[in-house]
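All protein chains but one are shown in place.
Chain nomenclature is as follows: A, B and C, assigned in order of appearance, with residue numbering initiated at 1 for each chain independently.
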Amino acid sequence: MRTAEEYMEKLFKMRKNVYYDGELIGRDDPRLRPGINVICETFNYAADPQYEELLTATSHLTGKKVNRFTHIHQSTDDLLKKQEMTRFMCQRVGGCVQRCMGIDALNALSVVTKDMDNALGTSYHERFLNYLRYFQENDLVGNCAQTDVKGDRSLRPHQQEDPDLYLRVVEKREDGIVVCGAKAHNTIAPYADEIIVVPTRMMTEKDADWAVAFAVPADADGVTQIIRISNPRPRKKLDAPIAQYGSADSLTVFDHVFVPWERVFMCGEWQFAGQLALLFATYHRHSYTGCKPAVTDIIMGASALVAEYNGVPKAPHVRDALVELITVAELVYGAGIAAGVKAKKAASGTYIPEVVYTNVARYYAGINVYHEHEILAELAGGLPATLPPEGDFLNDDTKGYLEKYIMRKAGISAENQHRCFRMISDLLVSAHAGVKQVAGVHGGGSPIMEKIAIYGQYDIEEKKKLAKYLAGIKE
Amino acid sequence: MRTAEEYMEKLFKMRKNVYYDGELIGRDDPRLRPGINVICETFNYAADPQYEELLTATSHLTGKKVNRFTHIHQSTDDLLKKQEMTRFMCQRVGGCVQRCMGIDALNALSVVTKDMDNALGTSYHERFLNYLRYFQENDLVGNCAQTDVKGDRSLRPHQQEDPDLYLRVVEKREDGIVVCGAKAHNTIAPYADEIIVVPTRMMTEKDADWAVAFAVPADADGVTQIIRISNPRPRKKLDAPIAQYGSADSLTVFDHVFVPWERVFMCGEWQFAGQLALLFATYHRHSYTGCKPAVTDIIMGASALVAEYNGVPKAPHVRDALVELITVAELVYGAGIAAGVKAKKAASGTYIPEVVYTNVARYYAGINVYHEHEILAELAGGLPATLPPEGDFLNDDTKGYLEKYIMRKAGISAENQHRCFRMISDLLVSAHAGVKQVAGVHGGGSPIMEKIAIYGQYDIEEKKKLAKYLAGIKE
Amino acid sequence: MRTAEEYMEKLFKMRKNVYYDGELIGRDDPRLRPGINVICETFNYAADPQYEELLTATSHLTGKKVNRFTHIHQSTDDLLKKQEMTRFMCQRVGGCVQRCMGIDALNALSVVTKDMDNALGTSYHERFLNYLRYFQENDLVGNCAQTDVKGDRSLRPHQQEDPDLYLRVVEKREDGIVVCGAKAHNTIAPYADEIIVVPTRMMTEKDADWAVAFAVPADADGVTQIIRISNPRPRKKLDAPIAQYGSADSLTVFDHVFVPWERVFMCGEWQFAGQLALLFATYHRHSYTGCKPAVTDIIMGASALVAEYNGVPKAPHVRDALVELITVAELVYGAGIAAGVKAKKAASGTYIPEVVYTNVARYYAGINVYHEHEILAELAGGLPATLPPEGDFLNDDTKGYLEKYIMRKAGISAENQHRCFRMISDLLVSAHAGVKQVAGVHGGGSPIMEKIAIYGQYDIEEKKKLAKYLAGIKE
Partner (left out) sequence: MRTAEEYMEKLFKMRKNVYYDGELIGRDDPRLRPGINVICETFNYAADPQYEELLTATSHLTGKKVNRFTHIHQSTDDLLKKQEMTRFMCQRVGGCVQRCMGIDALNALSVVTKDMDNALGTSYHERFLNYLRYFQENDLVGNCAQTDVKGDRSLRPHQQEDPDLYLRVVEKREDGIVVCGAKAHNTIAPYADEIIVVPTRMMTEKDADWAVAFAVPADADGVTQIIRISNPRPRKKLDAPIAQYGSADSLTVFDHVFVPWERVFMCGEWQFAGQLALLFATYHRHSYTGCKPAVTDIIMGASALVAEYNGVPKAPHVRDALVELITVAELVYGAGIAAGVKAKKAASGTYIPEVVYTNVARYYAGINVYHEHEILAELAGGLPATLPPEGDFLNDDTKGYLEKYIMRKAGISAENQHRCFRMISDLLVSAHAGVKQVAGVHGGGSPIMEKIAIYGQYDIEEKKKLAKYLAGIKE
């Protein structure tokens, strides 16, 4: 397994293909560091004996110890551990741990490559296992590029005016394929080793050219990342973990990118595009049953803390607010556990979390994101919005005033009051907070997508039969 | 194990101590039959080989096969099975299966009698096991009488003007104790074999006389049941399962009731009153993680059916409504599974479902009851409220009109349309429906009680620590 | 103006054409009395000098004093008074005052008959005014029969397999027309003098035969009412106003009913069917801005009362609950005031409440009905569902027990506690309560209908323009 240093060393050597606000930047640009800091912790905690059981696993391929973020789930226990690891790591980095993306894509590929081989006589699975071995042994960080830009939402891929609005194969060569298109919302991509591409939806036969899955290095020729960075507001002096971790995402453009066959995992098998799309979504939504409770934990902790600092820790409305937050966190986490317990084993041996529990959990998390922020806003009052910038706490003319007038509950220092409200200000009224809200709604699939998944997978007919039985309707 | 017939045979021989609307009635009164029908199914399904695994268990006392409604949970699997059985049985009887009450009380007693013995050197546990053996071997039906009438809600038991407002020991004799008081909301009691009494709250030392738990036959001397019957509206000709199952509950008055020592399981150990009260609540709320999803299943099935019969099965608002119902059902059931998976083993060997998952599940179920009915009401339209009584469908003057004007989607007969709306009318605009709504809110503990349990059991301090860590606050 | 006695005298002489549960009943059937009691109060209060200003108005036709329930609104003040009268009367009868139906239909007809004449050169308005004069001078009670049974919801009237599934003209004669069909959900019809028929939706040219409006006596030849009665549960001894008022509604069948021309107000003018349908809906929804706050007032009063009787009148959760109820009541009532203030004057001189405020008010009322009952259920606890029937409070064996164990807050007698919980039981767990819930959702148009009205009437394009202006988008 790699160290954080080794990860960064490799990263900083990559070809410069990342644009930010009109500038071509290196991966060692300090504005990318908060996102990189997050990934580093996935190496650091895996190397810490205290967290080894949670953060590592035994490869089913090699029998060697691997980072759990590169592991293919072999049991219900693996799914529960992954969920637990995700919650823990997101707590430590104050938000999205990001590295789940790659492993969720690999798990989905492990299932679908096998199923395709079984159904169509292809040999994707072995090819996939070779790639997996490389991925595990080098302890790589993967982005999953799924969401096409989609153009006119009422048209299928092959019907779009510009065929590139969904990523597609433009040429098949003896040694590989050439692809064109763009994938959006690619969190982690600017500091990932690998980009793993999967389809965004089910396809028809006419969409066969768009049914493609593969992996490329994140700096492969023809790949351009146009990114947005979402960092917490920098601190001048009042440093804190919450201010050290950020994220970045890219619109990843594929302009005639060549992919050798050994890295191609689907190419034209349109019948399996939907399965792969949904399966990545299922694994990724199951990741959300770990990360979203962690986000709620942070909001909950901040809510409890500010209530204490305001001197009203036992007020009934505080209790009600905390119980609302606990309910969201634990219903989501609980349904995630149920998804693990009711998991199914695929032909490849990979465990797949039960799809309805996974989706109701992610759905419920998604429709509560804004409300959770509202709860914190209600408890914290107006100060997070009007807290003067840190400079005023350092300037001798104003410092005294601020320290005098921020005092609240006896025994809590001005600095700690300041720290508490500075963090809540970060959580509520920063651009970073806004990104987290939107990502909390749409990441891993918007609520409407989970509705469709739930409705499509649930056995409603059985419930209609129940109604008919009770009503005495025979047919 | 008994048959339904044996259960009724014993029942009908009991002393007449049940009053209904001013009348002293026998347990064979036809108005009690819908409730009794529910209990009979717990014997019928246990005797059916197809459901044997679900409805029966192996007694840890005797090694014999017993009805699962008399079993002490020995494993996570027992808890999951009980949850599954509860959902299944509630589906079959169109609502509350009722028999969980007794077994939830016995499980709680199995734990607390052992813990008391360990802490205080008493010998309640063996006494309890003897009673349990009797209960299992005779396949008995138990009511749990927990809720005292409570008088002035701002006063403790010993502070009440009338000391009987909480049930209490008025005399200790060599052969047993004498108790006075009343327990409210005792579902199943009018057709139960046994009444199992447990405290309703934690007690202080001054409340020692009120810290009492015991079991008596439901027709014991001094016991008077003043009941309310909640049956579905009887059908004239259009019979259906939904119309065959009902319930009844009693205000159970204990007027100097003698209880022999072998049936006394707590007597003055005020330190354990709270634990017993909460533990029964925990088991019973875990039952709700099975029964409430079943109630949702019924509403869901009826919703899907009426949408189909109205000709709009695929309308987006129908899909949204069904997804909302699925989400409630499966979050509750999923958290119930998590509670089973994270269960703890007590000193007695009994498994206790994890308390936070249990309570968030019950809480969430409770705060959704009215909304679920609202969803069905929105989909079904006004007809459930204005459907003419069945007589008009039988009278020759009006029958033709009704059959002509109830027609909707082609291919669905007038009778089936009638059956569908008659059932939904039962589910929405009957007194029985109102009782189910209120019971859905308060049964097993009102939402406010679950809030208190959640808030009391959850490790909020850990979440505050997380917030402090992220904010950089050291203390 | 008539007295209640005169109203009943005329009523009881009507032809028997009302069927209830398979029986042909007279209008003097005691089961209809609770509904009739409601209507009587509209005469009683109008005759009471204290309420004269609220309950009466000056006819714009004759200059004479008329019952406001027969008045055509001539000003904003008339609309505000009608709203206020509706809230007041619904408070007094514990629910729906019912008589608004007829006057809402007449106001709509007053507008549309004039608009039709202006557009098409017909002479409906004078005919209507003659009918109105008759209606006002005889102080009549009118039902509005709008909702067709509608058959297959995906087909227009002329497309239905059975053309009668929407009411239609089957013959035009020199002296009048003959109609066939049925109208559903006709509250008040069993004890109304007149039935006023209006279309249920917009029509196309092919639906011209279904574009028909007229009035007939409620016992006209060919009219059959198949009814459902919704009364509060009768009291044995503990009488109370809440137990004296009920309602009934009918499926009104028109089997070749002849209507003379002087009572026909639309016949084939399909272009105006939609306007008339929507206009009745608008007036009726404006009535709901008065009646729904009254229903909330009752729930609010009961909630505050039970909190006091339980000894927790100042608890924060009680305050929160009451504020929620106040907010619903006064947002609805306030938007109703705004609808009156922003009313428009039609060509006929009639004032029409502003349609968006009217619809948002009705919509918001409708989506809160179940939640309001939930609030009362939460505050009242389980007792409304398990309160023993009144007979047990009269029986000497059980009376003492019940009076002993119902005691709560010092100073509140057992009888008053009983009265309080008996009323709340009526409000929550009776069939009557269920009917009120469903009627609260669907009466005057389901939430989905108000959504459509709001969306159709609101100037969304103006808001898009605002967004474009702010975004700097020029087109």
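Of note:
As a convention for this text, contacts are C-beta pairs under 8 Å (C-beta built on N, C-alpha and C of every residue); 3 or more make two chains touch, one makes a residue touch a chain.
Predicted model only: the values in this text are computed from it and were never measured.
Although one chain is not drawn, the whole complex shows that of C:55, C:149, C:266 or C:339 it is C:339 that touches it. Checked against the hidden chain, the listed residues C:274, C:301, C:349 or C:391 yield one contact partner: C:301.
Among the residues A:77, A:171, A:239 or A:378, only A:378 touches the chain that is left out of the figure. Listed for subunit A, the residues touching the missing chain in the whole complex are 19-24, 147, 149-154, 161-162, 164-165, 182, 184-185, 224, 226-228, 230, 233, 249, 251, 253, 255, 310-312, 317, 369-371, 373-374, 377-378, 381-392, 394-395, 397-398, 401-402, 404-410, 428-431, 433-435, 437-439, 441-443, 446-448.
Within subunit C, the residues in touch with the undisplayed chain are 91, 94, 238-242, 297-298, 300-302, 304-305, 308, 319-320, 322-323, 326-327, 330-331, 333-335, 337-339, 341-342, 356-357, 360-361, 363-364, 416, 419-420, 422-423, 451, 454-455, 458, 460, 463-473. Touching the omitted chain from subunit B are residues 316-317, 320.
Criterion: only the chains that are shown with their structure count from here on.
Rounded to whole angstrom units, the spacing between the C-alpha centres of subunit B and subunit C is 38. Averaged C-alpha coordinates give centres for subunit A and subunit C that are 52 Å from one another.
For subunit B, no residue reaches two or more other chains under the stated contact definition.
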